[in-house]
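Of the protein chains in this complex, one is absent; all others appear in place.
On to chain A.
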Amino acid sequence: MQVQITVSGGSISTVTAIKYPNETNQSQTISAQVIPTYEQEAVSAQSADIKLVSGATETYTGFTGSLQDAINQAEQGGS
């Protein structure tokens, strides 16, 4: 599964599924769930409700404009 998030003006505008999972997920541990991101819940950033983004180590220098930076801006109310 792959999901494309469009960031414009410091906030997330659209989330689009560009690849689809070919199987549904099995039951997971209670504390951690890995789930595919389905198209219907990837309509907007709000419904996807992603608050945190995990990726290979990011530097502060490159933080501005990153996905997490965009989410942070959106959580602040779009300042």
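One rule holds for everything that comes next: a residue touches a chain if its C-beta (ideal position, glycine included) is under 8 Å from a C-beta of that chain, and two chains touch if they have at least 3 such contacts; residues count from 1.
Here is the rule we use: contacts and distances are computed from a predicted model.
Asker: Would you mind picking the UniProt name of the chain not drawn here, from "Tryptophan synthase beta chain", "Fe-S cluster assembly ATPase SufC", "TRAP transporter small permease protein" or "FAD:protein FMN transferase"?
Answerer: UniProt protein name of the non-displayed chain: "FAD:protein FMN transferase".
Asker: Hey, which chain A residues sit against the chain that's not shown?
Answerer: 1-5, 7, 18, 23, 25-26, 28-29, 31-37, 48-63, 66-69, 72, 75-77, 79
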